[in-house]
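Here the complex is missing one protein chain, while the rest keep their positions.
Labels A, B and C are assigned to the chains in the order they are written; within every chain, residues are numbered from 1.
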């Protein structure tokens, strides 16, 4: 296990930040599914750098080339491979990192793990840039899901301690999800954009960075997806979401908040709605009970740590001299990656949900 | 995927709460590892019910029978199967649940998932009792780890909003872990026991329940375990921890707290200690950078929701009549499962860490 | 990977020949499937020893105890665990094997693999007896398949160079499969029983053993099961069939015979039958093209080597003295395991086919 994931729809992610390129192979997609490439590009664009002062000034078009698996923009059932070339690389920026690892980054652990053979330019395979492959795969999966009535959208739940309005777990409007799906700074309450941007800018001016939380909702899921124990919806999604660099926590529904609630409040009362469907009055469960979907919206939050690469002088070690040292990072870095993490969280969720939809143990 | 987990050491969990019994098959254990069965029983006993007013009054000896894989208390390399019989079952208590699903429990989702063929007696395969197999497997794994200098211990980080002292991520004393490993109400600051127990008792008297958080530390890990993306330490552990019933959140190091920190504070400065080892001054990373261990203590927190089975009247649906209904749950339930979740979290962590130790991609 | 197999329906096999017992956990079975335990016992009985002079005189009732996963003889969707106790063990018979490994057996390789910690009594986990767990799992799977019109039967294709009539790959009658399913010495042409038994008896009198070939057919399969490359029907079935001890070859359809055929003869011409179904005039493909079922009968042959444990003096090494030595094996051994391998091949095939039926990549 490493950069390969999945049981039904499998992805194999490859690439490095400053190598030839990156991409993904998606194996196990159902055949005959139309892929709207404009929609895929739109999702890729939401993650791509160079559009915003919260993000790195590195510019990449991030246009994927399809090598296999599509014919006339329709899945053939064969593995779909998409490649994204790197163009705007300035590897010289990272020349000293192998010697003085960046605090909070994978430089040191990757050096140990790979005996210093890892590609450290731009973070190599550990770079957030590699998530472009996840976004591509997710963009394909969500089109397949949308045709089955399943919609996915995420927003910036918090940046630097400033919070957006959370999802109402009982009712997530379709129009809201579609608006979020189009946004580069996805918020439910757009009034939070200004203070959030101010906090990011303040951090940037201080050569610092900030973290945040992404909240994602999935609507239209039938009840009965997932399995007990290790095949649960939470297990499947967390095994993907923790694959996004900088993620340090994942919670569903009330999540850590559930820990200080009483059962009488946390339990979501069941009722029959006007259509005869079983629903719950509240949704502290985040749409999942016993690892299995309830049919209510799925709600998952993902904690994103502040960007590790900051330009302030930092204490580190010099692996050559064996002495403590001071590091001043150069290069282009996002003072806050949370806005760009939003489409990645959506994409990872789409991939996980499609896998769950394809299980079903039916004959 | 469902009740089977693992790539190197694989477990297959089976059993139902009120069936013949439950257990685990562990495949892939290294051969020649001594298993101290007294130590295993001690860990099983920490999870077993019937010892404490916070827990269900159901009494079970939970003594595992070993069917295979051990010879003279040493692993043979063949799959190790342990079976625990159910004795003290009172299935009549659950007779009405198939009709009126308990809010917050898996009754409804399991009925949908398995077309009402699931065993609903005592929660069946969804019961917390099934975690006895995880505890058994973990008890074997931790003995193997201990011989390699790796120790694991967890404590009640919070119950009902009352907090214990957290681990100091920079230095987790061996004696502390060993004391926690022996405790049925594991706390760093034992002064929190009385208020926590009072909160649980108050909930119990109100026919209610409370949740909490378990914090687990692993010491003695070498730097360099784990992989980027989906093979990361966080992915591996969360895919196990979310398999424990009632877990709704998992976070590492500063976790969700990292979301409101700045990079300059969150980044853990590297330094050389007196022995020449690379260490960090703080440990907001929880011992993991880029999915790979840093060599600092691994810190993971798991949110446990309040017990779903409470005896207060609750709103639910009647699946026979198709009408809304009121449910009054009978049966024996823990008003708080957090103390008993502590050894389960330790066990799941041990299993995950042993898998990571056995990867290593070396020849 | 070791004694665990499967993606949809997973089995985890455990046990040793002379330990407490053996068994299997089956995870991922569809819920609501009736299991006729008498039929299961009948299949277990076909494999069980003690009924025939071709087999070991060791007697075992081989009655499985169901620990989980069934309620009122119907699958619940939870893992099904079956345990078979060992009773008639005479471990003293094997006391010298750790020192002088039997030629042709796993004694030596297991000692190296497991650093001499493996249980060598009766072959331990390498014993053919462990296949009882496969037969149990297969007996459950074939009942599920039978309800979907899929039937499986195998016969002794050859013993000691004496051949039965092969299956006619174009047309395998249901009555034939059902007769084979009930037989302990399964032959299409019963006239071959006498010469085959004579050859086995002759080997037994010479303190020797003989091998053979098992041929298995599956009817009622729809076209379109399986996948290209590593997900092909051949890959799935061979990964199971080579798990049966003593199997040294697996071939499909014309198999090795295809190597000396011309394409014009080997290619099976397509035609429409009276019902409008696409069929082939011949079936050299064994019902599989490109890894995917054609809808014609699936034909697979499995080569079984002669029993390694023979009582003639044999040259071996003495691992204690470091000298060459002579070994005279005692104990109870089958001079020919082919008749008992027939139900094991059927069971492994059933398990593989059920997995393929449950793939389908559909939403």
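Everything that follows uses one rule, which is that a residue touches a chain if its C-beta (ideal position, glycine included) is under 8 Å from a C-beta of that chain, and two chains touch if they have at least 3 such contacts.
Small disclaimer: the values here were computed from a predicted structure and weren't measured.
Q: Looking at the full complex, which residue from C:49, C:153, C:253 or C:343 touches the chain that isn't shown here?
A: Of all options in C:49, C:153, C:253 or C:343, contact with the hidden chain holds for C:253.
Q: Taking the entire complex into account, which one of C:212, C:297 or C:339 touches the absent chain?
A: C:212
Q: Which candidate, A:66, A:99 or A:146, sits in contact with the chain we can't see?
A: Of these options, the touching residue for the absent chain is A:66.
Q: What is the set of subunit C residues that contact the non-displayed chain in the whole complex?
A: The list for subunit C reads 1-5, 7, 13, 101-106, 108-110, 112-113, 125-126, 130, 158, 160-161, 203, 206, 208-213, 223-232, 234-236, 238-240, 242-243, 245, 247-256, 258-264, 266-272, 276, 278, 280-281, 284-286, 288-294, 301, 303-310, 312, 314-317, 322-324.
Q: Name, in rising order, the residues on subunit A that touch the hidden chain in the full complex.
A: Against the left-out chain, subunit A lists 2-4, 10, 12-16, 19-23, 25, 27-28, 31-32, 65-69, 71, 74-81, 83, 110, 113-115, 117-119, 124-125.
Criterion: only the chains that are shown with their structure count from here on.
Q: Among the chains in this structure, which pair is joined by the largest number of C-beta pairs in contact?
A: A-B
Q: Indicate, using Cα centroids, the chain positioned nearest the centre of all protein chains shown.
A: B
Q: If you average the Cα atoms of subunit B and of subunit C to get two centres, how far apart are those centres in Å?
A: 38
Q: What whole-Å value do you get for the distance between subunit A and subunit B if each is reduced to the mean of its CA atoms?
A: Their C-alpha centroids are separated by 26 Å.
Q: Taking the mean of the C-alpha atoms as each chain's centre, how many Å separate subunit A from subunit C?
A: Their C-alpha centroids are separated by 45 Å.
Q: Residues of subunit A that touch two or more other chains: which are they?
A: In subunit A, residues 7, 228 touch at least two other chains, as defined above.
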